[in-house]
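Every protein chain except one is present and positioned as in the full complex.
By written order: A, B, C, D, E, F and G. Residues from 1 in each chain.
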Amino acid sequence: MQLLTGGEAVAHAMRQIDPDVVPVYPITPQTPIIQVFASLTADGRDHTEIVNVESEHSAMSAAIGSALSGARTMTATSSQGLALMSEVVYIAAAMRAPIVVALGNRALSGPINIHCDHSDSMLIRDSGAIQLFVENAQEAYDVMLLAVRLAEREDVMLPVFVCQDGFTITHSAEPVRLLSDAKASRFVGDYRIPHSLLDVAHPTSQGPFAMPDYYFELRHQQVAAMERALEAIDELGHELSRLTGRLYTTVEEYRLDGAEHAIVCMGSTAGTVKDVVDDLRDEGERIGLLRVCSYRPFPEQGVRDALAAVDAVIVLDRADAPGARGPLATEVAAALYGSGIRLRGHVYGLGGRELHPEDIRDVIEGRCDRYVGLRSESWLV
Amino acid sequence: MQLLTGGEAVAHAMRQIDPDVVPVYPITPQTPIIQVFASLTADGRDHTEIVNVESEHSAMSAAIGSALSGARTMTATSSQGLALMSEVVYIAAAMRAPIVVALGNRALSGPINIHCDHSDSMLIRDSGAIQLFVENAQEAYDVMLLAVRLAEREDVMLPVFVCQDGFTITHSAEPVRLLSDAKASRFVGDYRIPHSLLDVAHPTSQGPFAMPDYYFELRHQQVAAMERALEAIDELGHELSRLTGRLYTTVEEYRLDGAEHAIVCMGSTAGTVKDVVDDLRDEGERIGLLRVCSYRPFPEQGVRDALAAVDAVIVLDRADAPGARGPLATEVAAALYGSGIRLRGHVYGLGGRELHPEDIRDVIEGRCDRYVGLRSESWLV
Amino acid sequence: MIEVRWHARAGQGAKTAAQLLAEAMLRAGKYVQAFPEYGPERRGAPMRAYTRIDRQPIRRHDSVTHPDVVVVLDPSLVHESDVTDGMEEGGLVLVNATTVPPELSGANVRCVTAEASVNVAMAGAIAAALGEPSPNDVADAAVALLGKKADADALRAAAEEGFNA
Amino acid sequence: MIEVRWHARAGQGAKTAAQLLAEAMLRAGKYVQAFPEYGPERRGAPMRAYTRIDRQPIRRHDSVTHPDVVVVLDPSLVHESDVTDGMEEGGLVLVNATTVPPELSGANVRCVTAEASVNVAMAGAIAAALGEPSPNDVADAAVALLGKKADADALRAAAEEGFNA
Amino acid sequence: MPELRAWQELPLGGVVTPDEDERPRTGSYRTGLRPEVDMSKCVNCLLCWVYCPDNAARQEAGHFTHIELDFCKGCEICAEVCPTGAIQMVNE
Amino acid sequence: MPELRAWQELPLGGVVTPDEDERPRTGSYRTGLRPEVDMSKCVNCLLCWVYCPDNAARQEAGHFTHIELDFCKGCEICAEVCPTGAIQMVNE
Amino acid sequence: MARLKRLAENEHGVAPLGSGHSLCQGCGIPLVVRTVLDSIAGPKVVVSATGCLEVATTRFPTTAWNVPWLHVAFENSAAVVAGAESAYRALRRRHAVEGEEITFVAFAGDGGTYDIGLQALSGALERGHRFIFCCYDNEAYMNTGVQRSGATPFGASTTTSPSGKVGLGKLQERKDMTAIAVAHHVPYVAQAAAAHWHDLARKAEKAAAAQGPAFLNVLSDCPVGWGHEPREFKRILDAAVETRFWPLYEVDHGEYRLTYEPTDRLPVERWLEGQKRFAHLLRPENADLVKHIQHRIDDDWDALVACCA
Partner (left out) sequence: MARLKRLAENEHGVAPLGSGHSLCQGCGIPLVVRTVLDSIAGPKVVVSATGCLEVATTRFPTTAWNVPWLHVAFENSAAVVAGAESAYRALRRRHAVEGEEITFVAFAGDGGTYDIGLQALSGALERGHRFIFCCYDNEAYMNTGVQRSGATPFGASTTTSPSGKVGLGKLQERKDMTAIAVAHHVPYVAQAAAAHWHDLARKAEKAAAAQGPAFLNVLSDCPVGWGHEPREFKRILDAAVETRFWPLYEVDHGEYRLTYEPTDRLPVERWLEGQKRFAHLLRPENADLVKHIQHRIDDDWDALVACCA
């Protein structure tokens, strides 16, 4: 075991994956990832072409050009960077470019803030890109490897974002166990795409104009690919677990057996919630946790099955939609619609606002309104 | 009554509003709006500074600089343009810049397509900007006037997007009744903001850096403003109706009295649905329509109240989220959670795919899966 | 409701013709709707436009699939596409030509020819065929719509021409 | 679980010190977590870092609010902020100084001083105060973490210094 | 107008491969005039070929062969640039 | 550390107005050295004023007045640029 | 005509951009595409920015292209081609691709080059990718209906800079994109015109041979946006060059060279006349505007000649 931050762990995963091209633009808190990776390259530890582009819009654009040219391509970003590239993220998904992106989740401006929430991930939730959230540095490493396989499966072929909480994971040093370089690269295997742009002997036109007669059908390919990704994630998770002994699946059920209450959340908060769940279980409360690991595709059935037996669900959203409810709570509501389960949604941790075990207890015991940790009430429930 | 396209109608509204500054970048199908407006300016019909910027990111950025400097500011865009400016739309909302945006809804790439769906609006649904959808050219005109008042109310102070379906409204010529210039400008009144950047005698610092100690609270101002906007829209709708005889409110209930079934949709499709509802009513079916006019803020209570008495609801989404359900269906599900009402969501019209009355009948009579008008089944429900 | 579908080539002014007819009908006290079909095609490419006319406000926002009237501004189009597609028996087809193209003679629709130099005249022709609106309304509509670009008298003359074509 | 809070000025290496202690504890067979608090502040600004040490894996991801140990790398900080904030009675405060600052003498906490030139030494000092990990683990950790930047023997010496401070 | 295909039958990501038969016959864009070539006057300068926006003026191995009317839009450019007047625009 | 305010009490859009009392006292950034001025040597060249990154070297009506230690970060630049050696860095 | 034969040869029987696209009758763009691509002997990969060229050549499920072609969006063609070129370098290094050296060419309109595409282009030039960026400059956003761009010349009427009762067309000078590219100190930069294919072909050859980024700024007419009959296009582009409005020159590793010297100084009116977008300028009351344009042309020409000396 090594002491590594989430950022460092991901950089090591990238070194082992040894992508052909990494077009990237710096932004806090993603910077440690690209800096550590760059230093490894500077020491001749990999063969990657790092392209230091002039903006994130160009980072994703170059990534598309590269991935469709038959080169394994990765990038990393956060917050404003993701917002600036959002236009092209949709296009990457539609063109089926299997780009893996390390995302250090950070609050979107304004006001400008460098700390964690999930608003940046939410911005691209309709993009057709896969989004896998992780709980800690170890999982950040594991899921990077999984993401490469997932993105490149010919029945999926979509960009995959590995989402780790900015600072809380990217900058926290934790014990991490890495696979051997050999094992890791054997697991990820080689990059292959059906039509390489560089195949001059078999020229293709990529990115055509689609009129109403074909747009709907072309878009629908992604819907089908997302459906398949749902199983693919669990398959790959099990395959990887045989090497790591650690299992990653679309949802994680924690002590839901016989639970009356369940908390639903994503990312590093799940760790804190687990501690609270253990304490409450010790106190005799019948409570559990459902961690949504794959946010896109959203494991609707998985959520429904996991929560089938509980009476009440509390969803913790680390993003907000002014004029509407939290995105995760809304989707869980749609998933549980008609189930008769009581449902409550709370928004917490925007812009890096801390969530301590005491706060989680307050939420569970109904001592706060929709906004947890906000100074003075919002009067909204 | 004049024969005007939605785009022309909006351009006339802009001429009457006579904004100080209009930073804008062309994109189909928004172009007729800015071209007609530019020609009116070229003929000396208004006093506006039109700033022909070099990208939409700059259009919204310049609009923020202008609005915060005490100038009434408007712009217009569509699709990729909105995607490119999305980063700054969030910031405009957070800085409380009351910019009015005429949006010609168009499908997002890829593949590239110039026709209507609502994916562009959905991209910014968490941005804190208000989004008002209209059904036809007349309403596009009316709501532009309303939007100016709404954006600039000191208890709201948010950007307002007036969303009209690309081509279907922007390019369809329909009879439109305009208010007299005098009446229109009296209705919109003068522009006033609390702290003008140009007030050199009372210097302010705008757009500061917010750490976890304040970000949550600053963001929450928008949540509160959105809550107030909900009432403000109905108030202003009624005030305007006294001049126009036409009423615009956050939701429109059409023949829901005694309805067992209700369709929920937004935009120009509502007109086609109304015809179908009338036919079915004539055939004895007890069916009605709920049109969501204000998508942001989402009229959760309004939706709940309007549908309280129906047994089953069918939501028509003109946008899709691969790996999840349609955004509107998801939010209606959250709104009706626990009501016991049966709910079904369908996605239609992506990239300008037509929706004819027959298709709507098929949906109502359960003859299609989740994707209406898609060639061959998606096998998804 | 009367639904009209216009077949033409981009650049021949079908969009204007469709609006012109609508404008004239509006002046005749009808509710109307007029819109073209858009694509990346350029000048010379086949395109369609639509006009709807009704006694009540028009709410539907889909394209016309079952036209009562079809206007073909460029006769060469009948080779490329089935201009009568979706038409009821006995529907009216107005072709901008001197003789009915063979492709149409077979179809069981009412086929009228009218050779019109400009779209204004074509609008006049179809007004004549439909029995409304009046030549005056068409002329006024033409002036209102195109007055900026063309001289009024010429427009009125063209409208006349259409009625007599 | 032992929770440590580090008070320092940006640039004094509190982040490294926090990681160093964690690294050493990891070598001593403990589960650990180490992270700093980030802001736009620059070199010289007050900042904090944290180290968690436990026998089981550490899952919580919030900052330390009730530290068992507080380390003050820059004594001047005691004037600016309540470094003992949130501490239990009898908690351990380690100050990088020769004498206990008056601000702390009052507080009912165990206050130890250790003048350490570098953060490595400070980690040694607190290891000494906690009774674990061994000087060797601290030295190894220092070499592992800083070996690239500084000479190994110097690091080992510094670790020693801390234990004897 | 070829049959519209279902979503399952479409190439991944909408990739298109060149296909001579599928090319839209844009010759229909012509509005009255079409070029006619008097081969006897042709000196093989290839100017019509290089200037033709629609790749309708064809060459093989450096020799002008013909004008592909299926794709000629009748822009008159070839007639304009032909040095020998071998190309004339005539009514369809 | 001033009291943290509730969301209702914050200015619209987070607008900030300059406030002398609220300025963070960044003098605490100093790490050992602080400038000391011998006014008798000062020739009022204002070089320290213009070069000081922290606006700690102050002037009034074109005359150097003093160094505001509450904000001086001890960068030594003033001492470096002072032509007469009027400014010396000394241990705190 | 030797060069034309060479161009024909380089096609190896298939035109890079074939028939069946929906560009307007007489559009100037295909001439630019053919001349540039046919000047390159080896295999080529093409990237296009959104614009007339892109929307009109690949309507799914058809394509007019016979060479590998990629379109992603409007503003990012330089970034996309940089990504493809980087992939090529990485794969070559690993011997994952072999064969004849591929030339990467990006085509974008003036909007996708001077305005919304400038930043990606500038970044790619700074990083030194090996590619040719060819701007077909038709002096406005044509695909969306003739709106003004940074390349629109002073006084031109467009739908967003219309001439009217008070409007006089665009009131700003056109951005000097060629000079901006030169300021990036890349190996090769050239200004050319579509109708002058012989000059353009030479420049394309040099661009392809450059060991680094090359930029071609090619004036390409648009009968629709400029307002003239297609058959007029040669006369008009000749006028652009002969009046010195659009000098043909190149900057090869920093060395300026006029590649064509107009014989006699034609007045700018020769260029303005016969284009609807300039019609209002030729009205007597706007004579001073024309004078202004002529002055600007003369000054720029003298400055350019100075650089070439």
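By our rule, a contact is a pair of C-beta atoms (placed from the backbone, for glycine too) under 8 Å apart; a residue touches a chain by one contact, two chains touch by 3 or more.
Note that this is a predicted model, so its numbers are computed, not measured.
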Chains on display which the left-out chain touches in the complete complex:
A, B, D, F, G
Touch with the missing chain holds, among B:L3, B:I17 or B:L68, for B:L68
Have a look at B:V10, B:M74, B:V88 or B:L236 and name the one touching the chain we're not showing.
B:V88
Based on the whole complex, identify which of B:I27, B:M157 or B:L218 touches the chain you can't see.
B:L218
From the listed residues G:G150, G:G225 or G:P247, report the one that touches the chain absent from this view.
G:G150
Kindly state which of the options B:P159, B:G207 or B:G271 is in contact with the chain not pictured.
B:G207
Interface residues of subunit A toward the undisplayed chain are 24-28, 31, 34-35, 38-39, 41-44, 50, 52, 54-55, 80, 84, 109-112
Extract the touching residues of subunit F with respect to the undisplayed chain.
5, 10, 14, 16-19, 22-26, 29-31, 44-47, 49-56, 59-62, 68, 70-71, 73-77, 79-81
Subunit G residues touching the omitted chain (full complex):
114-116, 118-119, 122-123, 126-128, 150, 172-173, 175-176, 179-180, 182-185, 254, 303
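Keep this in mind: only the chains that are shown with their structure count from here on.
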Stepping chain to touching chain, what's the minimum from subunit C to subunit G?
1
Graph separation of subunit C and subunit F (steps between touching chains):
2
Mean-CA-position distance for subunit G and subunit D (Å)
63
Flagged in subunit B as touching 2+ other chains are 80, 84, 94-95, 109-112, 115, 207-211, 214, 216-218, 220, 224, 354, 374-375, 378
Quick check: what residues of subunit C touch more than one other chain, meaning two or more?
39-40, 42-45
